[in-house]
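Got a structure for you, questions after.
Other chains dropped; remaining ones untouched in position.
Note that the chains take the letters A, B and C in the order they are written out, and that residue 1 is the start of every chain.
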Amino acid sequence: MKTETHGKLMQVSVATLATALFKRGLRGQTIQDVRPVKPKGRNMVGPAFTLRYIPAREDLNQLAAFRNPDHPQRKAVETCPPGSVLIMDSRKDPRAASAGDILVTRLQMRGVAGVVTDGGFRDAMRIGELEIPAYHNRPSSPTNLTLHQAIELEGPIGCGDVGVFPGDILVGDDDSVIVIPQHLADEVADEAVEMTAYEDFVVEEVRAGKSITGLYPPTNDASLAAFELWRKANGR
Amino acid sequence: MKTETHGKLMQVSVATLATALFKRGLRGQTIQDVRPVKPKGRNMVGPAFTLRYIPAREDLNQLAAFRNPDHPQRKAVETCPPGSVLIMDSRKDPRAASAGDILVTRLQMRGVAGVVTDGGFRDAMRIGELEIPAYHNRPSSPTNLTLHQAIELEGPIGCGDVGVFPGDILVGDDDSVIVIPQHLADEVADEAVEMTAYEDFVVEEVRAGKSITGLYPPTNDASLAAFELWRKANGR
Amino acid sequence: MKTETHGKLMQVSVATLATALFKRGLRGQTIQDVRPVKPKGRNMVGPAFTLRYIPAREDLNQLAAFRNPDHPQRKAVETCPPGSVLIMDSRKDPRAASAGDILVTRLQMRGVAGVVTDGGFRDAMRIGELEIPAYHNRPSSPTNLTLHQAIELEGPIGCGDVGVFPGDILVGDDDSVIVIPQHLADEVADEAVEMTAYEDFVVEEVRAGKSITGLYPPTNDASLAAFELWRKANGR
């Protein structure tokens, strides 16, 4: 990913990115039924660092399991690189937590860019107050040991019905999170910035009373000409 | 619908309307699992203007489909009458969007009274900031083409397990949306205003320490007499 | 329950309590998929007073049913002891309401500590504005008669996949509600207070840049020694 791509992805919506991927034949990259613990009004962007859970077997998931320094969940929290996003495959099961506020605070302190699960967070209200963006299905108070066994770091996973490979670029906004295959990140970011410029122009036009016909999408020359003028006027 | 009915429906809750319809044998008119994108603190009222989606077939739902000026979704946005509510049958599937913020902004500019889907909106955070009331199941970033093909305007539809006929009166509050058959709107509005007066009286009484026994519902004369005094005192 | 237990339970999170119960082999005491109507920023604590619904049969659930002073829902509202929590088994069905704002206002006036359902409340926005904590699955406008028949007070029930016996201690925070068997309340409260002290210490350490390794859980003596100092310094 080029360095300027990160900045571009900070400025575009997941909806716009979903359309850019749709054009490339990728129709299912938006993580389903996962939302911000608390909307932040800014994007989350970073490469995926993955953690996978399987259903917990009771004998392997007593509290003592956390005393093992190699417990994959705890190791994930201490090794996820700054700037990356820790994303967890909780098999869409929010009946027990994927993590809690202490671990998410540690992630924030370590400079991790965000945290995502298709399960739920415990201490969700406190997590919502942190700076770090966090996404889940719903609050879930029981410890992850109850139903989830952390099993693997940095393998391919599923999250909210999307396949995620380590290094895929994750972008979250106040609506949801999308998974951009690593090799497409630069071109999709470029295209999304262009699309966003046009959409911002369209919103202005619509707010000024214009019809969307011919404007969105642009099917007449007048729309495109007006857009060119707008770009110059607005430095976009 | 009589002109004063609109004003009456602006002042009553969906819960009260649900009970008024229940008395008439209509038990299932509240749209299920649909909520405000952002609560507005005021009602949405208007006749239904319907749009129906069917599951999308890939070859018919490429981005170019939107270039067709007769695409039913786009046509809905430009033809839904001011004061009406655009309501969409998305087959209770929020995995792809029913519409996004540009279209909803256009609806607002055109004076449409509200927009409802049993799917989800993309750019939901922006839609929540608009004036126009919008109701959905949850935010959904993928373009509607991914899963939904807009197929028909102004036919009868299902929305959130309720049958909706064009012209039915929709009322939404901060909890949910209800569908009032057109021919019942006037009488139901009248009755709901009466019920609301009594409920407001009851709330005051309960806040003053009264038991609900005999009061809600009124099974003794004292309750009804006190209510008559309250009505006079409060001009209700 | 000892009198000081109430105060202790006001200060600990449901997540911490869930772990304390997990240690005792109770893995499923957190009510699933139930959330605050509006987060209160303080806990709800009290013994369970139960109300059970069964699916409604139409002939037994006309509006006139509420005129019966022995209707179990209305009786629950007038007899639930101050300080107790009214908890309802709505069979996880939020398609019709479990109660509305008038009844919940009455509960508040009577000094009831909170109200919980695994269904939904009507007039949910108004209930959210009350002082009394209320927990449900989602707003639901139709009267309970539509789908729920109130059938029994003070029997054992299920709520959100948890078995609840009258007198069990319910604790709710801004995430969820947990059910503590009555005979465990004192010891679990004690332990949770201890756990919370350690967790608060850990959060401070993590915010100061410490790794969680060895600290959470404490697997080296340094962590425990630092904690002892912190306790003295903070009077915990």
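Going forward, contacts are C-beta pairs under 8 Å (C-beta built on N, C-alpha and C of every residue); 3 or more make two chains touch, one makes a residue touch a chain.
All values derive from a computational prediction rather than experimental measurement.
Chemist: Tell me how many copies the full complex contains, given that 3 of them appear here.
Modeler: 6
Definition applied: only the chains that are shown with their structure count from here on.
Chemist: Quick one: subunit A and subunit B, Cα centre-to-centre, how many Å?
Modeler: 31
Chemist: Do you know which subunit A residues sit against two or more other chains?
Modeler: none
Chemist: Could you pull out which subunit B residues touch subunit A in their complex?
Modeler: Subunit B reaches subunit A through residues 63, 66-67, 69, 74, 77-78, 95, 97, 100-103, 105-106, 109, 122-125, 138-143, 145-146.
Chemist: Which residues of subunit A touch subunit B once you look at their complex with the stated criterion?
Modeler: 13-15, 17-19, 22-23, 27-28, 30, 32-33, 35, 39, 173-176, 178, 199, 202-203, 206-207, 209, 211-214, 216-217, 219
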